[in-house]
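Could you have a look at this structure, given as structure tokens, before my questions?
Here the complex is missing one protein chain, while the rest keep their positions.
Coming up: subunit A.
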Amino acid sequence: MAQRIDVKDLNIFYSDFLAVEDVSMAIEPKSVTAFIGPSGCGKSTFLRTLNRMHEVIPGARVEGTVAMEGVDLYGDDVDPVAVRRQVGMVFQRPNPFPTMSIEENVLAGVRLVNKKISKSDAADLVEESLRHANLWEEVKDRLAKPGSGLSGGQQQRLCIARAIAVRPQVLLMDEPCSALDPISTLAIEDLITELKQDYTICIVTHNMQQAARVSDRTGFFNIAGTGKPGKLIEMDDTGVMFSSPSEQATEDYISGRFG
């Protein structure tokens, strides 16, 4: 279920503007990798290249390779739609489909692939995904109600359930807790720790305590100035990054001297 990702010499552009420069890294399977850094440093942009969501923006493109188990996601014969079915994503703001019920939301991705899923299979999958997202007990009596009626934290867990219902290899999370209260944040963090038994997880976060709590490895992105490209400054085990980083910039950022 979980796969390794190797990024090599990745340059990320918005039209002619180089947004992120020369990123190389390895993302280990069944682990949590956190990306931290100041606003505008390109960590979210980088995350979105891992499931080819970056190119949804007109003019956006990349150079370099992102290989999942050796297969380049940016190869000529690779369909971005197929990539996104393998690499799920959870966004900064919870975005359940407002026109769908809780149940339909969970099944939204599945129905794209498997239109003829039987009623009992669908019900099983809904329960399994919602249990996995720690939401089942809270919503099991109102599966037919609109997803937009849930609280923010519940909506975000619904989005996680929707993402894992299609059984992706990798789960990307773009600041999943930034719009949530501390209790919902804790619930999501616990969930991340559980999910890493099955999935490769990458998380972008502004919250350094969160990175320290949930991740196994941490990458620090930084930007030299406005209009300059963001760069991966350093990447190491989370324990090392937060105790003895090898770059001065990392230490400055982590100790709160800037950003």
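Keep this in mind: a contact is a pair of C-beta atoms (placed from the backbone, for glycine too) under 8 Å apart; a residue touches a chain by one contact, two chains touch by 3 or more; residues count from 1.
Just so it is clear, contacts and distances are computed from a predicted model.
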Inquiry  = Since a chain is absent, check the UniProt entry for it and pick the matching name: "Hpr(Ser) kinase/phosphatase", "diguanylate cyclase", "Response regulator" or "Phosphate transport system permease protein".
reply    = "Phosphate transport system permease protein"
Ask   = Hey, which of A:L18, A:M100 or A:V240 is the one touching the hidden chain?
value = A:M100
Query = Of the listed residues A:A163, A:C177, A:L191 or A:I223, which contacts the missing chain in the full complex?
reply = A:A163
Ask   = Taking the entire complex into account, which one of A:M89, A:I160, A:I203 or A:L232 touches the absent chain?
value = A:M89
Remark   = In the full complex, subunit A touches the hidden chain through residues 51, 53, 56, 58, 81-82, 84-85, 88-89, 91, 93, 95-101, 108-109, 112-113, 145-146, 148-149, 159, 162-163, 166
